[in-house]
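With one protein chain held back, the other chains of the complex are shown just where they sit.
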Amino acid sequence: MATAELTDAKMKTFEELESAVRSYSRGWPTIFQKAKGYKMWDTDGIEYIDFFAGAGTLNYGHNDQTMQEKVIEYIRNDGIIHSLDMGTNPRKEFLERFKEVILTPRELDYKVMFPGPTGTNTVESALKIARKVTGRDSVISFTNAFHGMTIGSLSVTGNSFKRHGAGVPLHHSVSMPFDDYVEDQDTIAYLERFLEDSGSGVALPAAIILETVQGEGGINAARMEWLKKIETLCKRWDILLIIDDVQAGNGRTGTFFSFEPAGINPDIVCLSKSIGGFGLPMAITLIKPEYDKHWGPGEHNGTFRGNNLAFIAATEALSNWETDDFALAVQEKAAFLSKNVEMIIDKYPELKGTPRGRGLMQGIAIDVDGLADDICAEAFNRGLIVETSGPNDEVIKFLPPLIIDIEGLEKGLGILEDSIKHVLAK
Amino acid sequence: MATAELTDAKMKTFEELESAVRSYSRGWPTIFQKAKGYKMWDTDGIEYIDFFAGAGTLNYGHNDQTMQEKVIEYIRNDGIIHSLDMGTNPRKEFLERFKEVILTPRELDYKVMFPGPTGTNTVESALKIARKVTGRDSVISFTNAFHGMTIGSLSVTGNSFKRHGAGVPLHHSVSMPFDDYVEDQDTIAYLERFLEDSGSGVALPAAIILETVQGEGGINAARMEWLKKIETLCKRWDILLIIDDVQAGNGRTGTFFSFEPAGINPDIVCLSKSIGGFGLPMAITLIKPEYDKHWGPGEHNGTFRGNNLAFIAATEALSNWETDDFALAVQEKAAFLSKNVEMIIDKYPELKGTPRGRGLMQGIAIDVDGLADDICAEAFNRGLIVETSGPNDEVIKFLPPLIIDIEGLEKGLGILEDSIKHVLAK
Amino acid sequence: MATAELTDAKMKTFEELESAVRSYSRGWPTIFQKAKGYKMWDTDGIEYIDFFAGAGTLNYGHNDQTMQEKVIEYIRNDGIIHSLDMGTNPRKEFLERFKEVILTPRELDYKVMFPGPTGTNTVESALKIARKVTGRDSVISFTNAFHGMTIGSLSVTGNSFKRHGAGVPLHHSVSMPFDDYVEDQDTIAYLERFLEDSGSGVALPAAIILETVQGEGGINAARMEWLKKIETLCKRWDILLIIDDVQAGNGRTGTFFSFEPAGINPDIVCLSKSIGGFGLPMAITLIKPEYDKHWGPGEHNGTFRGNNLAFIAATEALSNWETDDFALAVQEKAAFLSKNVEMIIDKYPELKGTPRGRGLMQGIAIDVDGLADDICAEAFNRGLIVETSGPNDEVIKFLPPLIIDIEGLEKGLGILEDSIKHVLAK
Partner (left out) sequence: MATAELTDAKMKTFEELESAVRSYSRGWPTIFQKAKGYKMWDTDGIEYIDFFAGAGTLNYGHNDQTMQEKVIEYIRNDGIIHSLDMGTNPRKEFLERFKEVILTPRELDYKVMFPGPTGTNTVESALKIARKVTGRDSVISFTNAFHGMTIGSLSVTGNSFKRHGAGVPLHHSVSMPFDDYVEDQDTIAYLERFLEDSGSGVALPAAIILETVQGEGGINAARMEWLKKIETLCKRWDILLIIDDVQAGNGRTGTFFSFEPAGINPDIVCLSKSIGGFGLPMAITLIKPEYDKHWGPGEHNGTFRGNNLAFIAATEALSNWETDDFALAVQEKAAFLSKNVEMIIDKYPELKGTPRGRGLMQGIAIDVDGLADDICAEAFNRGLIVETSGPNDEVIKFLPPLIIDIEGLEKGLGILEDSIKHVLAK
């Protein structure tokens, strides 16, 4: 059989039985079997370097051994697996550990809400409590934001294809320009003007929600200065500041929370993806106590908000944050990645490339239609898992597991460069 | 320390660190540690009979041994844990097994969508595709429906406390009376009149969504005849019929799908909760192929739609459906439960009780304010996990694991009866 | 030229220059020139009996002589014509006269708001103040209601063609079944059940809005008993009761307000159409003082809310209500009309007719597709202006000026009967 035929045969089940909505199995048409650290293998035994990390869910790499052992031990002991929000030891230990290792050292004071185990669920809960606390209905979000696919989260998401999928107009949200959105224009000045002018047509919102680095929107990193100004605006008008750190949090940018370098203190923080340790569904919403107390019991809930296996892995993952070593290592690798990104951009001017992002959340925006997609497709054929992002899939997005080493980064970047050469040569 | 003080000490972490939104840890103030079959134990070693089953998530009981073994083996082999919608063996095997064991024998033809691992997510995906296919925006749902807590699902949910939590008006939905909603009135005639009258103010909807037995809404079971009429209305006006079988499906009512006895063929079916085998987050949306093809790749997605541990347990759970034995056993136990429910109602006229539900999804509606809550609280103290449902928490809701045996049912019902006596004696 | 050609020539300007949205000039393709009392004449000198009264705007007939004289005199004296809501004598006199002749004798206490000179405008203002006072967003309206064409009013209107014209989904409203909507079912029981059940999915509304006789919706007259029950529901749940008396008010049903026989006391009443005396644009909203005081100055306004010519004619029209004579005369003519309607229905069983309405707001619902339209078209050819209403234009609607005499009614009914005979003979 030819390669295409072999691939078709391999993917037959998905083609025949699974919904047309599936996406990753189209771009990476193989069956993945094993994974460890920053490597994955498919059923044909082919090895892949992972520059994707489960869309930011595997910051601690695949199949961390201690997490595996603890999860296995728990199952073996008939530990309670599913518990909604009943009391269990893994839930208790996670809460205590999170306070001790993450909140207290950063002088942050939040109540921890378990809203259901997905990113969109933490966002929906954040929007609800912000609206409830303020009695206002609208929320300001930003261009190219991505906050999730359920109607509440989707209403604050920028992507028109995703929004259109709702099948209904999306309300109670206003889209404002993210940092550096319009050339040479100060987007804070716009936002400020809209807020201060009672004739602007934009109501005082319940909240402003943002990602400090927009992952799906094209790895757009806001400047710390911009974030500080946003916080100042929020304080001035009593608007709640929600940081959606689902993708950029959990150390992705070099600190546990992505907003730490800005020195801001958000009212609500959304975490999911890597919070669950090694890929198990989990999400939490951090809410300042003075706002949290407005919740009624069960006012937002969800069946799977008690995933004990995830709590166990999550608690283990927090060990990485006991000292600064983990963060410093990420920052070092980030610097290495930056250097290489710049090098590639310089070396291949045909890409019309621009560097994007910060920490281990970087990208190359490629100003040639379709080129980023072609490069990523070629990289897959050569053993590198890397995807595009941005409104036109124009950004090659580097999201390796944080535990990757320099050798792994070099290997991955090597494959990427070969792919670029190959595609440009066509 | 007094009991209350001991309880406070035990629950201190949750009180101090967790959000005020928590609910079950308030009603059942202990820390659960172990669970097997239909029994749970807390950290004090106290045993509980489980008439709750993780709100319908543990139909196959706690910690099924084969599921445990298969999951442990997969983790041990560094199987890929988190995969979004990439191809993996557990996903492939689940798809094939689901077709073979569930769809084919029932002559049902659906594509399987993995929408993110929660009930609300499958509902949101169902609403989206229905709106997309029909080009219409509104959806008809029913009084006392519960479909989820994210804004799309919440808009078709009846409970005013939950709706109010949205903090925004909920749109694009119309609430119609469920079967037997108003005494002596035919709710189908009512619905039909609204649909056929172009001046009714109710637009032709994209879909009608319903639970055949409303779990959260008070264990209201629609008659099969009513369901058939709904299907007929849908066909007549080209409205998509969505069955939300998140709680009533997976064998809960005595057949895999709750709608089987009605002989209807819904356009979309939502499954979650027990589909994941032993409590791991998972959800699927079943969509008729002619509608499914309208999805664009990634038009609805979600990070955790590739929970491989759940796929493994889910595939194992499907073995129960290879023959009719499992279903027949559920039906037998359901009959036993019904008989006992009637007996209790007769024996304690002070309850002003009415039987509700079908299969192993039954309840007693108690027409005395606060009484159902008191009974459930007393039952917990005596070692039975059972909760209330209904708009005023007026229904004691029996949702034991389907694998429970007669002995277990007897034990649980015994505790319940003791609790009733105790509460009535006060 | 043939008749059709002559007609085309006559209507050429409208066909060529006016929008396709025009409607009456299509059904009655002529140019009207003169009008007096209950008669109209076109430019060809053809006389028409008016059973339409400007869709209920000309209750006092065409060109009442005293109104004409007073209006002319005012213009002659350079009286201020357009004054928004500045103080003017005609405004002052109308206010005083309305209190004296209408409100005081009926022991009604309302503030008078001038919301802009159209029916939809009074409805929009009523909805606003109800929402403002209660802090609730939704409003309950009824099947086949017609309240206006601007988005707020349209959201509480039933007709699907009109609603669809909005081009956007219409929100913040719930449609409930009007009196006698579903055969043999008690629509109050439905509404009550939805309101009392906190799980119904229908939020406590700001207001219930209704027409006591639905004009556009098919001349559906609610029973007095039903209206009383609605008022009781409103009181029980602190819902504001809005009566839209735009078409049924101003004496149309035999009393100044259509709701007088029910003995109810609405919180808000909407008046327009005939309030302006002889066809000049005017509308008022009557609001109980305790609710009215919640308005901020200018919170609802409109350029043409100071149409002084209308105020003059309106004040003159109120003279009709100084004694009971006018009302009694209407009631007598209504009885005469009823008798004839029944006679026609009996005499022409092919019509499958049902009588509708009350007062001088009556109709014959004809259960044969297209027949009502054919009869009205034929009637026009024979010199009678009468239109259809109802969701399928199935009701012949009798709305003669209230000042018509028995001779006029007989003449009109004679033409109608001839038209019926002619159409049935085809």
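Each chain carries a letter (A, B and C) given by its place in the written order, and its residues are counted from 1.
Definition applied: a residue touches a chain if its C-beta (ideal position, glycine included) is under 8 Å from a C-beta of that chain, and two chains touch if they have at least 3 such contacts.
Please read all numbers here as calculations on a predicted model, not as lab measurements.
Contact with the omitted chain, checked across C:Lys229, C:Arg252, C:His300 or C:Arg356, is made by C:His300.
Of C:Leu6, C:Ile46, C:Ile81 or C:Val368, it is C:Ile81 that touches the chain left out of the display. Only one of C:Gly217, C:Gly249 or C:Pro281 touches the chain withheld from this view, namely C:Pro281.
In the complete complex, the residue from A:Asp186, A:Glu260 or A:Glu417 that touches the missing chain is A:Asp186.
Interface note for the absent chain: among C:Glu18, C:Glu225 or C:Glu410, the touching residue is C:Glu18.
For chain B, the residues in touch with the chain missing from this view are 168-169. On the side of chain A, the interface with the absent chain consists of residues 137-138, 141-145, 156-161, 163-164, 169, 171-175, 177, 181-183, 185-186, 189-190, 193-194, 197-204, 217-218, 390-392, using the contact rule stated above. Annotation for chain C: contacts to the undisplayed chain at residues 10-11, 13-14, 17-26, 28-36, 40, 43, 54-58, 62-63, 68, 71-72, 75-89, 91-92, 95-96, 98-99, 111-121, 124-125, 127-128, 130-132, 137, 148-153, 155, 161-162, 165-169, 171-172, 206, 272-273, 278-281, 285, 287, 292-304, 307, 309.
Here is the rule we use: only the chains that are shown with their structure count from here on.
Distance between chain B and chain C, defined via averaged C-alpha coordinates, is recorded as 49 Å. Per-chain CA centroids place chain A at a distance of 30 Å from chain B. Multi-chain contact residues of chain C (touching two or more other chains): 169.
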